[in-house]
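Here it is, the structure in full.
Removed: one protein chain of the complex. Kept in place: all other protein chains.
Order as written gives the chain letters A and B; numbering starts at 1 within each chain.
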Amino acid sequence: MESLRIIDIVGTAAFSIAGAFAAMEKKLDVFGIFIIAFVTALGGGTLRDTLIGEVPVKWMLDLSSGMIVLLSTIAALLFTRVIKNYHNVLLLFDSIGLGFFTVVGIQAGIALGLHPIVCITLGTITACFGGVIRDISLNNIPLIFEKDIYATTCIFGGVIFFILKKIGLPIMPVEVICLVTIVLFRLLAVRYHWQLPTIWKPDNQ
Amino acid sequence: MESLRIIDIVGTAAFSIAGAFAAMEKKLDVFGIFIIAFVTALGGGTLRDTLIGEVPVKWMLDLSSGMIVLLSTIAALLFTRVIKNYHNVLLLFDSIGLGFFTVVGIQAGIALGLHPIVCITLGTITACFGGVIRDISLNNIPLIFEKDIYATTCIFGGVIFFILKKIGLPIMPVEVICLVTIVLFRLLAVRYHWQLPTIWKPDNQ
Partner (left out) sequence: MESLRIIDIVGTAAFSIAGAFAAMEKKLDVFGIFIIAFVTALGGGTLRDTLIGEVPVKWMLDLSSGMIVLLSTIAALLFTRVIKNYHNVLLLFDSIGLGFFTVVGIQAGIALGLHPIVCITLGTITACFGGVIRDISLNNIPLIFEKDIYATTCIFGGVIFFILKKIGLPIMPVEVICLVTIVLFRLLAVRYHWQLPTIWKPDNQ
């Protein structure tokens, strides 16, 4: 369980930073930046907990998540002057958050004894939904529906998680392999423009 | 209760197909099409169950809903090449889903002993919210706020439901008359451009 706590903290920090940079790209004021960091980092887990009935949701009972968001946002604000390319920073931290939160969401499903398919869905919701609210709030088209494989990455990682678990690997290496796979897969997908097959003929578009 | 189960299945399939066609209109990849079908079909019921405290929500405990979405999406993908006019297909299945899910939502309210007005609201939420998330996700203006009578249709059907129930009709004909009314009313409303009164003078618009 201790490894899961660390994974949760890293995911929260990464998504906070991704959210802060997305908000800075839109030139929001400092408070707007913090709100966007907060919903990006805690939105996915909040939706998951609400859907499975874990209420009041965790960040209300334990202030540490909010504190991590605050510190990460401050870090993002401090480093903004030395960073040239917001978009790449956003992509990196978004990918890290994606990998770490998928694992957190899968474990929440396992703790409830839910079917692996539902666990993977919960992992995907945990990882993707914060970014969806962030993008809708900032009037961007949600990343999840853009061409680059996004939610697919979480599902792919989730399948690997359950295959490794089935094989009998201890839980910590399963978690690490799953999250590393997702982060790398996401970065490579964006770098090399991987796409899922569409049913449209190219000349059609 | 058995009739309600069938109504739920037909509604789920119809909204999945409507969602899949809306996603195809926007040329999403196959996975995006499935996600949109899923949120269209299960979004309304998920919001309803969350608001009334039926958590973990049903599709997490029973995989059959997800399976219906999957099969319906595959059917939609297979038939896409023979279909000329996406918009009409979308409208037809959207109308069917609207009628069937209004009944499902009303029954969920009745099961909790809620007031008829709240039951009708729950029916309307169940029927309309999936389409609202679909439209917001695809950056369309939600159908519910367009000119064609949409949520009104569900409320109209709900009022008929409770009038027939009050009269003492058995539940199955009440359900069938309610859902047929909604489907027909919706199709006729679009066909003949029915509108609710607005408070704006025509020359004003």
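Here is the rule we use: a residue touches a chain if its C-beta (ideal position, glycine included) is under 8 Å from a C-beta of that chain, and two chains touch if they have at least 3 such contacts.
Nothing here was measured: the structure is a model prediction, and the numbers come from that model.
Touch with the chain that is not drawn comes from one residue among A:9, A:77, A:160 or A:196, which is A:77.
Residue-wise, the contact with the chain that is not shown comes from A:136, picked out of A:4, A:117, A:136 or A:171. Of B:30, B:114 or B:184, it is B:114 that touches the chain left out of the display.
With the whole complex as reference, residues 50-53, 109, 112, 114-115, 117-118, 121-122, 136, 141-142, 144-145, 147, 149, 151-152, 195-200, 205 of subunit B touch the missing chain. By the touch definition given at the top, subunit A reaches the unshown chain through residues 24, 27-32, 35, 46, 50, 53, 55-57, 59-61, 63, 66, 77, 80, 136-139.
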